[in-house]
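Just below is one structure, and these are the notes that go with it.
The complex appears here without one of its protein chains, the remainder shown in place.
Let's look at chain A:
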Amino acid sequence: NISYWHLVFLLPALLLLLALPDTRGRYNDDFDDGEDIAEFDDNDFAEFEDVSEDPAVDVEKEPPPRAAPSSTPIEDDEDEATVENEDGQDEFEDADAQDQDMYSKYDNEEHYIAHLQNSWESYYMEILMVTGLLAYIMNYIIGKNKNSRLAQAWFNSHRELLESNFALVGDDGTSKEATSTGKLNQENEHIYNLWCSGRVCCEGMLIQLKFLKRQDLLNVLARMMRPACDQVQVKVTLNDEDMDTFVFAVGSRKAMARLQKEMQDLSEFCGDKPKSGAKYGVPESLSILSEMGEVTDGVMDNKMVHYLTSHADKIESIHFSDQFSGPKVMQEEGQPLKLPETKKTLLFTFNVPGMGNTSPKDMDSLLPLMNMVIYSIDKVKKLRLNREGKQKADRNRARVEENFLKQTHTQRQEAAQTRREEKKRAEKERIMNEEDPDRQRRLEEAAQRREQKKLEKKQMKMKQIKVKAM
């Protein structure tokens, strides 16, 4: 399975990491005292042993003189020597001058040997780093290819349906003429777009294949802890005449709870808690958010219920709205908000089966969902609220707008106030900067007169209001 290849490359890196610390033979500047000759054990007579600079010889000679089995891991080393540094040090502290001479002879030779051994094994951290980088690069290539194959498989299975429904399939917006490119737009190594347009009942449809970041090793490792799945997001934008005024959503319970908090229109128009889908004949795992009961009854006809029931596991969320403006935008302090721009939209989010371990064949199972999308487009065009429903909907929208204006009223007032103050200050600056004293005086007088007029106007207004009140 190709998805395990990256593990194959990680394994050597891990093995390297585990194995090497035991065989550390790094030349350490702190210990001049012959690390590779000092095969000393606790034996007091060890320092008088006949030690040669050849570690290989040492290994052979070791067993006979020693009384007890050594604790030093010489068995592992053929090329290097390890040392019980503490023991070595103790030995040398006790050594007398004669021994020191003997050992100083070995010092130089050790330097030489240690340098040779210094070359590769001591750089194990670097080798580890490079191995990690290579693993990352391998994973990048494998992941990129997998995502690309999945995208192509999806397109191949959906191409016919899309081409029979849309005049324009595939557009990146850059070419002069509106001709179908007939291929996906690659935004990233894990996101692919497809724009379709030229159909009755809608303006256009943007399909986004949001795959997992298989090309990023960090993400792959993170997903081992927290599984996630690939998603296909379909956003259909509609003209004004294509849809009546309503807001509706159905999807998995978690998704509905999240969307109700996040989405601007769902939080404003669908205030009630999500209702269980079981009431309308769909599985319990789905819940419904709706502006009014009539809308739910209108959308959830037999065919829709059938679609939802047979593909409930693949449906993350379905969102129909005439007031769609995306997720709630974080308001900056002191900035008066304009009412967010809305567009009539149908938004579908589907989960690709396989939970990350998808194969190109799984893309075929999404085809019925695309059929559902097409069916929804046609249905929404025909779905019209009755008189009562329309009145309710209009009232809802008026209410939301009013609330919004009230909330921002103080902000807008403040903004207007600051603007007026700015103007006054700018004028005063101009007067101050005026060098000619005559001009200055004249400007000041003009400003004063203007102020006077404004005051008079205000007083007049107040009088008029009082008269009216009476």
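We take it that a residue touches a chain if its C-beta (ideal position, glycine included) is under 8 Å from a C-beta of that chain, and two chains touch if they have at least 3 such contacts; residues count from 1.
Just so we're on the same page, contacts and distances are computed from a predicted model.
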Assign the chain not included in the display its UniProt protein name, restricting the answer to "PAT complex subunit Asterix", "AP complex subunit beta", "Auxin-responsive protein" or "Peroxisomal acyl-coenzyme A oxidase 1".
"PAT complex subunit Asterix"
Using the touch definition up top, pick the residue from A:A228, A:V329 or A:A446 that touches the left-out chain.
A:V329
May I ask which residue of A:A167, A:A278, A:L405 or A:M432 touches the chain that does not appear here?
A:A167
Contacts from chain A to the absent chain lie at residues 26, 122-126, 129, 132-133, 136-137, 140, 161, 164-168, 171-173, 178, 185-189, 195, 197-201, 203-204, 206, 213, 215-218, 326-327, 329, 371, 374-375, 378
